[in-house]
Every structure is written in C-alpha cells, then in structure tokens.
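One chain of protein is taken out of this complex; the other chains stay put.
Chain naming follows the written order as A and B, and within any one chain the residues start at number 1.
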Amino acid sequence: MTSEPHVALSEPVSDEVRKTTCYMCACRCGIDVHLKDGKVRYIEGNRDHPVNRGVLCAKGSAGIMQHYAPARLRAPLLRTGPRGSGEFKEISWDEALELATGWLDGVRQADPKKLAFFTGRDQSQSLTGFWAQQFGTPNYAAHGGFCSVNMAAAGIMTIGGAFWEFGAPDWDRTKLFVMFGVAEDHDSNPLKIGISKLKKRGARFVSVNPVRTGYSAVADNWIGIRPGTDGLLILAVIHELLKARKIDVDYIVRYSNATWLVVDAPGSAEHGLFVRDAEGKPQIFESVTEQVVALGSKGARAALSGRVELPDGRFAVPSFQLLAEKYLDPQYAPEAVAQETGVSVETIRGLAAEIARVAFDEAISIDQPWTDMNGERHEAFIGRPVSFHAMRGLSAHSNGFQTARALHMLQVLIGAVDCPGAFRFEPPYPKPIEAHPTPHGKAEHFGSNKPLSGPHLGFPRGPEDLLIDADGKPMRIDKAFSWDAPISAHGLMHMVIANAYAGDPYPIDLMFLYMANMAWNSSMNTAGVIKMLEDKNPATGEYRIPKIIYSDAYSSEMVAYADLVLPDTTYLERHDCISLLDRPISEPDAVQDAIRWPVVEPDRDVRGFQSVLIDLGARLKLPGFVDSRGKALYEDYADYIVRHERRPGIGPLAGFRGSNGDRAGRGAINRNQLDRYIENGSFFSAHIPLEAQFFKHANKAYQDFAVRMGFFDEPKPVIFQLYQESLQKFRLSAEGLREPVAPETHRERILATFDPLPMWYRPFEEAAVSREEYPYHAITQRPAAMYHSWGSMNAWLRQIHTRNPLYVPGPICDEIGLVDGDWVWVISHHGRIKVEVARMEAVNSSTIWTWNAIGKREGAWALDKDAPEAKKGFLMNHLIHELLPPKGDGMRWSNSDPVTGQAAWYDLRVRIEKAEPAEVSEPHLAAVAQPGGGRPQVEELRYGQEWAK
Amino acid sequence: MHPAFSIIVFTTLSGLGYGLAAVLGLGLLDASTLSVKLAHIGALAMIAAGLLSSTLHLGNPQRAWRALSQWRSSWLSREGVMAIATFVPLTVTAWFSIVEGRYLSVAGLAGTVMCGVTVYCTAMIYGSLRSIQAWNTGLTPLCYLLFAAAGGFLLASVAGYSSGSGGPVCAAIAILFVVGAWISKQQWWTRLRTLAPLSTPESATGLGHIGHVRLFERPHVNENYLTREMGFKVARKHALKLSRLAILSGGLAPVLLLLVAILAGGAAAVPAAVLAVFCYALGLVVERWLFFAEARHAVMNYYGG
Partner (left out) sequence: MTSLPSLPTPKKLGLVIDLDVCVGCHACVISCKEWNTGGYGAALSDQDPYGADVSGTFLNRIHTFEVVPEGGQVIGEAGEARIVHFPKSCLHCEDAPCVTVCPTGASYKRAEDGIVLVDESKCIGCGLCAWSCAYGAREMDLAAGVMKKCTLCVDRIYNETLKEVDRVPSCVRTCPANARHYGDLADPTSDVSLMVAERGGYDLMPEQGTRPTNKYLPPRPRKPLAASAGSAVLAENTDGAKGFFAWLDGMLDRI
C-alpha cells in the first residue's frame, strides 16, 4: 500500500477580503469579496450581515461571471445607425456629457415636462428623485408601477407598511405562515432562511400559488389557486372568521378605524366619509353615555355597531358594521367562491380554521411591559403567531390593489400586525399616510428652469390631489395620479413609451432611462414598443420620441434603442447607498442601511450612473447640485452620500454620523463615514430596544425611538385603515357629488372598483375576452437563479436556464395531444407566440406558465447569434398589450389596476393550438449588432486556472 | 452509453487480433508459410491498433503508463498489464514463425492462454460495472471470448486456405464458435430486454414512497459530460433491427460462406473465407455499437433517460 498523495489543506483563499453589498438581485445581501492577484477569486456571504447572515444565493455566487461578462459596455456610445440596429461609435465621456447636458438643458429651459426620466431597478431613488425634482420635470418615477405598487400602496394605505422592504414575518415565532404569489425573489435569501426556520420548528407553511415550484415546492400545503382570485379566497376566509367570531375585537378597537363613524347619507357629498369634528378628528359612538365623541376621548367605550343619529340629524354607523355586514354575506361563503377560485370548500374552511386556531388558541406572549400612545401600560406583548407574505402574484392583476388590501385587512382582523409571531414592521415603517407627501406635478408645481415644488410621488388623499388640468387631463406623461390611475404611487413606467409615442397627453423631447430593459422584457407588447421607438414622424423625419439617453452596464436589448448610452459600472466597482430614505434593509428589530464601494477598479471607460447624474446636475447648475456661485457641490456619488443632507442632520446614511461617528440616525456630517461603514462590513445596524420592538404603530417607546433616529420630527403613530376613506372620495366624485367631479368616461370604472372596503372583481382582461375563446391563464414565474433579464450574459447562470419551455398542465396536454418537445401557438387577444412545451402536473389546471425573461433578442447580451436564449427562449410579453381590448365605446383602458396603475401582467388569457415542430420560437425579431463593435469569441472559460493547485 | 467510435474500434480490432493470435498459438497451421507469417503480423497489428485507439481516447494519454499500476483492483489496469505481457509470447511465436519458419509450442500455447485472459480482462472492464446493468453479467465475458475465438478461427481459416493446410479445420471450428458466440449473444440480448431495472428514478431519489417520480427539469438545460457520455438512447425497434442485421452479417453469412469454403474448397475457398471475415467484422461492429447503445446507465435515472 503506497501512501496517500499530499493535499495542500491550508492554502490561504485570497490576498484580501473586501466586504460590500451584493447587487445580483434586489435583496442586498452582505458579501465577502475575496481578491487574489487583483482579480475576484471568490464571493461568499458575509456572516455578520443582518440580511443574509452568511448565506448567498446562486446569483450572488455568480457575481464573478457577471463582472467579467463580455456583454459589459466599454465606453460611452453614440448611435450611428438607425435605432434598433445596434450600430454605435464609442465616444469620450467629455463628449457624452456635453451632449447630454445640451439636450437636457434645452428641455429644461423650454419646457421641463418634455423630459421623461424613469429609472428601472435601481436602488438610488432618493438621489434620482431629488435630481428630477431639481431639474423640474413632473415626469419621474422608478419601476414600481410595473412591479409591485399594488402591494406597497395597499399596505401603506391600510397598515402603514407593506411586505418585504417595509416588514417581514416574525420568522422565529410564527407558527402558521401563509404566502401568496411569491416567486423565487422578493426577497430571496431572507425568505429562504425564514422558511427553513419555520420548517425546523414544525410550523405550518401554506403557499397559495398557481405553480408549485420554488418555495411552493416545500410548502406543507399548496393551494394551486386560479390566477387573479386570491382576493376572493381571502374574503372567504374573512367570512368564515367573522362567522365563527374569530376576530381580535380588542385589537381592532385599539388599533384600527373600526370604531370610526361613517356618514350614512346617500346622495350627499359626505356619504361614506368619516364623521369628523371641527378639528378634523374622527368621531366614535361612546356606548355607555350614548354620545358621539372624538376619537381618543378618555374612558370612551366605542361601539362597533349600531346606527347613530348625529347632532345635525344625519345618521352614521361605525365602519366595522359596514365591514361585518359586507363579509358576512353568503356571496363570500366558501361554497360560493370554490368554483371561481378553484379551491375546494374544505381547503378554504381548513385554512380559515388553522388561521383561527393558531391566532387564538396558540397565542404567545413576551413578558415585556410597554406603553401605548394613549399612555396605557401593558404587561406583555401578546402575539398572534400567524404571518403572511405576498408579492407580485397577488398584486400584478387589475384587482391587485383591492386584493392586497384584503390581505392586510385579514391580518388586522386577527390582531396579527406587528405583534410577536406575526408580520412585523421594519423601520422607518410603520408610517401613516399623513407622513407621506401628496404628489407634485400640477401646472403650478413646475415651470421653465425651476425645480418642481415638491416630490413627484406620494399618496393623493382624494381627487383634489390628482395631477390633472382643468379639463381633467393628465399632467404626467405616464398619466399617473390622473383619473386613469389616481393612486399610482410609483408612477406607470410601462405606459411612458406608448403615451409619448401617441403624444397623449403630450409628446416629449427626451427620454432618459436607467437600468430598465424597456425594449424587451420590461414592456408589455414588446414588438409594439420597439416599433414605437423606431417610428419616425414623416413630417419632420425625426423619431417620434426624438432623443433617448440610456444608462446600463450591459448590452441589453434597450441599448440598441438609445441615441446616447452612458455605460455604468458593475456593482463591484461603484459606490452606492442602501438608504433609509429609499428602500430600506431594516429588520423588525433593527434599523439598518448599507453601502457599496469599489472593491475592484473599473478596467474600462465606465462610470457609476449616480456619479454621472451628479455631474450632469452640476453641469446643468441644478439647485442642490451647485453652490451659490454655480460650483459643483459634490465630487461624485460617494461625496454626495456623505455630505448631502435632506433635513438638517439627516442624510443618505444613518450610521456613524456626527463628527466622531458616534451618532445614529440624526447627526452632523462625518467625513469618515464611508470608511466606518467599510470597517463595519459595509452596513450599519442599530438595535431597537425590546420595549419598542412590537406594536410599533402604537408603541410610545418606538415612536420616541423613531423621532430620535430622525424618521419623523414628532411621533407618527398609525391607525389601521380598514375602511379607506380616500377611495370613497373618488366614488363621490364619480357620482358627481364631490369636486373635482370625475369625467363621465371614468365614472363607471371608479364606482365599480374603488370600494372603501376591500372587494374582489374579475380581472379586466378575463372579464373582457371570451372565456371560451381564451380558456387558460398564462403567467410567468421568477427562477431563483436569474434576476429578471440579468443572467443570460453570465456564463454560469445561463447554463441553468439556457431556454424556457412553456409548461402546460397534464390534462391540457392529454386533451390536445401534447408531449414534451412539441410546439404550440399560444394566442391571446393581442398576439400569438410559437413555443416549445413541457408537461407539468403540479400546476393549476387552467394555467400555463414559463420562466420570466429567459428569452433574449438575437445579438443582445453579447451572446452568439445561435444562443438558445434567442432561438428557443421566448417572452410572454408579446401576448400582453398595454391596453385592454376595446369596448363598445371605443375607449381602451390601460391594462393596469384602476387604482394604482400597476401593470396587470398576470391577467393574461390565452388559448393554445398544436403547431408544426420548429427550431426557432416566434416571433423572432431581427438581430441587433453588438454595440460598440464585436467581442472576441470566447470558446472556453477556465476561470481560476492560474490558481489551480 | 455513448457508442464511441474509438472504443468500438478498439474492442473489435483487439478482439479479432487476440483471437487470431490465440489460434495461431495453437499450432494448427504451418508456421513456415507466408500467409501464416502475414497472419502473425496482422494479429499484432490489429492488437496494437486497438490499443492505440483506446489510448487516444484518454484525456491525458501521456500518462497512460500509469494505468499499469492498479492490477490488484482494476480490470482496466489488468487488461493493460495483460496486453503488454501477452506481447511477449506473441512476439516470440511470431518471431519463430517469421524468421525461423517454425512453431514454438511453449510460447504459442502461453500466448493462446494469455490472449484469452486479456480478452477476459477487456470484457470484465464492462462486465464488472454494476452501474450498467446490461453489462453486469457473466454473459458479457463469455460473449467477448466466443466472439474473439470465432474471429480468430475465421481469420485463421483464411490463412489456412491461403497456405493450403489447416483451412478446413479452422473453418469448421470457426463455424462452431460463430454459432456459439451468437447463441450466447442472443442470451445476452434476451436478458437485457427482459431485465427488471435494478435502479429506477424512485430508488435513485428515494421518493418512491410518495409516488411516481419523473424528471421535471434538468440541472442545466444543455447536455453535459454525463448525458453526452451516458445518455445515448437507441429506440427499441431500431435496436431489434440492428441486432438482426448483426446476426445476419456476423453469424449467418460467415457460416454459409465457410460452408461454401469447406465444401467447394480449392480456389473458391480463399475468397469465401475472406468474405466471411468481412461479413463477420461488420456484424461485430454492429454488435459492439449495440453493446454500448443499448446499455442504460443508472445515472440516467437522474436525467429522465
């Protein structure tokens, strides 16, 4: 027997570890980047980081291949060929910035609304929004409108917070977790960590999703619901809970508007609004003295039911009476909804029973005295350990806002918001609607060469806050905050190109986009959008959208449609801040933010978009970017992160403030702030005292903490708005009872969908097209190993999803005679695609689906022309129109939620027909050229071979 | 299993080569004749070509010498050792025939035995693999040995007829071995086609207690080393057709042609025997192709194959 070979067991991994924040998806995990010989050797999760606690997903680990991808842009590009050809020449940054400044300045002088500035999936909205406001265009938003604004808006309006970035399940204590429509991201690692904890503890995990992949695969119970009917399922559960009297009466009396009196005076301008006193305080009915008193009156025992005569002779009822009467109605009984939802009566009832049992029979308690906002002291935190999470599956429908409202109502009714074991807020949330701005963009808000008078985005309290002109016409290019989508809190990025193309409400001169693949997977009706971008005005010979500036790090499909391309860095080469002013990464127990910093230097002529934006701001001499003498205020984004103050003592980063770096939240500028972050692993975390950790919406200790941290300047408790008065105001306008009166064309729609109590209606497309002609739903799911379209240029990730089949339920396969590898036409009211199929059993029987954004345009992303992503991969987007089918009156509504304008991606209805076998999916768009010239052919990768031992 | 050209060539050529060398070692033919001398050279050439072909399919052929070290456990190593060792008696026998024109029985018989052992080792490389159930049977080495012997006697009959002595004897024995080889191969096929799979997707995943297991998504969409190497599939209908072709070409045709040679004798014998060898070799190539193509590797339980 010879001896075993010697193996080097203790080789150092790398020369140096630099800790920064991942950006392979929006999850924002901490990463340890190991560097060897100046190259990235290895990326792993940062064990100390509160978001991912050391773990890292496939995308994060594949960062190396993202960083070194041949699809990376090399230098600024100026278009030389026609739009869509991909023909560009590389130019210098000086030229590029001069050009951009000229274009932007012209618009700003003449008519700032002619600039549409929209950012995609970036995480610097507090900067981009600030910039747009200083520029003065009303046309700014990020991508929330085509992502998950229904979830965010409904959550904020109902409970003062929402899922993911504003709150999370109490993973360590929850005993029943119900997840609706969450694909494998949003957010990624925290959900996996959490689900694993639940399973270990033996807690029950219920997943409601038409497709049983990803998280649904490990759920204890999978409810394969029919898409777009989640709201009905939730209301049926509420029906059962009310019927069985399994609601937390004490909780709703204390923390919600259940007791607030609602005027019952049909035909009057106040009908359905809250009874308020002269100071605007909501009124309740004190049932001992039988008097109407202001909310918060000491010792009052508020009624939850009963019809009360007001001093002025009108009548009013507590809002809860309206709620209970509505949902006790047999139309919400499980028997009545089983067929529509595709969920059996027993399963609905079983779900309700489990929610009730766990919430009330398995309540938990944390022995920690606390004081509520009324000064009342409680001996413990009582927890109802039922928690929920939901994302796009629930919200990307035209009934998504009301559905998300229903889910939040369910949580409040069982007393499961921000208590132990339930959904918990993450600072700076909860935040009442009063703490959010109203939108700005009315005619009086902007003008030539001046800033917009306030933030673009916010929450209209009623029709009076809409951004419309005297004729009721939209002021914004995306028609946000108009009668079309009154509470479009995140804007409607998906409508910008179509509206600008149509000149409706007006044409624009310049479109400035960042990180949004609008010429591909981020647009509905992709081929149509491409035509709009390519179309010229025959009168002028100019493009209908005359100028487009686009910033991206990679040669995505959108690059080919830009006139000027500003190449961004990768996430390993840049400064960034994940700010409490933006999309926070706090935990329920801690206030947190984070940074990115250049852990490697760019090896090419690219610049971080945020630094470029700051540079442009200075060149344009925008207020906030130059001092009184017109000199640039900030050197770059890093400088801005440290020195910008939104309010005195409040800047982009909350940690290490004050001249010594010992202040959190509020504090003077600390010039060493970024170094302190880097020393600390690129994040900052401040623990919330135990006494302040629960019932934050009404917890005095938390509210004081929030003021100390600078979230607010005074306490801002939240009262949960089960009954949503602002929606009723829109209904009154639609009834012609309230100013401004809704235009005739919008009235029916508003009356049908703006119920102040959560409701369910059939998604618009399903209601508009024939159910026989288009019998199936078609949806997409996010694969865990890809983030939107950013993965196909990654040599490791693209091997996992090189192409996407259409998954078809077994019974449909049997009916049409399909086997794996057959081809079908998928046909919607708008278009048809020809794709390859694969069979699946674990899916709702009327739902076909595929993985999202795997299909790529030939020539994009520096892939070979015969790449499977372009040959067999496909987008469902070609089937979806940004407008609904025309109705009798010729009006075409946007394919969006009527309240928030969220793109209704998942409303799609289709039929399928067997097709001839093929090699290429259809439509197959003409190839684009590699922008800036070809790349050397890479026949083989042996990454790390130089370190092989 | 992927029917790699290099491996098919290797097993076919070396089988024929060792078969011929083994028969030559028996001393049935006149060692002094030119055709027997050429037969010795031919046998050695076929063996060498086979070995070379198998070496070239290695990822790092320059290290091939290392393959001689693990004869205690590895059939591949044993085969390598035996192949080289067998060269000694075969070269000696060939030397005596070519240079001295005579038959040396010690070396000849030693060579015959060692050729048999070498072929057995080759067969056991495949026959010992439990992961490939089709091969994992005693019938595999039996077939290999019989096919080698049949091929050897077929070639020997050509040499015999050419030299004018020993032809009919060799031809007669060849007929016996050809018939025997195909009977055992038929057994092998019957076993393969009636076999209950040792491993299934259910046993591969351990999920059989839940239900029927079916691959939903591959780990990576495109082919990988494993699926390229082991994922080859041939349709049952196609395989049956090919096996009939193999029997016709490698069994029936040579037997008939040898009978012609035996019965007709004279000038017709040599071409008949040569034709028989060609038919046999073609049948053998088809048989070897099917040997790989029809064998299902257990790993395919993870790949839906």
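Throughout what follows, a contact is a pair of C-beta atoms (placed from the backbone, for glycine too) under 8 Å apart; a residue touches a chain by one contact, two chains touch by 3 or more.
These figures come from a predicted structure and were not determined experimentally.
Shown as candidates are A:H49, A:R349 or A:R731; the residue that touches the absent chain is A:R349.
Among A:V218, A:A435 or A:I678, the one in contact with the hidden chain is A:V218. In the complete assembly, the contact with the undisplayed chain comes from B:V213, out of B:A85, B:V179 or B:V213. Panel shows subunit A; residues 1-2, 4-5, 7-13, 36, 41-45, 47, 52, 54-62, 64, 70, 184, 188-189, 192-193, 195-196, 199-200, 206, 212-224, 240, 242-246, 249-250, 253, 287, 301-306, 320-321, 324-325, 328, 344-347, 349-354, 356-357, 360-361, 784-785, 793, 795-800, 802, 840-842, 862-864, 866-868, 871, 938-945, 947-949 of it touch the chain omitted from the view. Panel shows subunit B; residues 1, 57-61, 63-64, 66-70, 72-77, 80, 125, 128-132, 198-199, 201, 203-220, 222-226, 229-230, 297-299, 301-303 of it touch the chain omitted from the view.
What we mean here is this: only the chains that are shown with their structure count from here on.
Look at where the CA atoms of subunit A average out and do the same for subunit B: the two points lie 65 Å apart. Looking at the complex, you find that subunit B touches subunit A at residues 216, 219-222.
Note for the complex: subunit A touches subunit B at residues 799-803, 840, 868.
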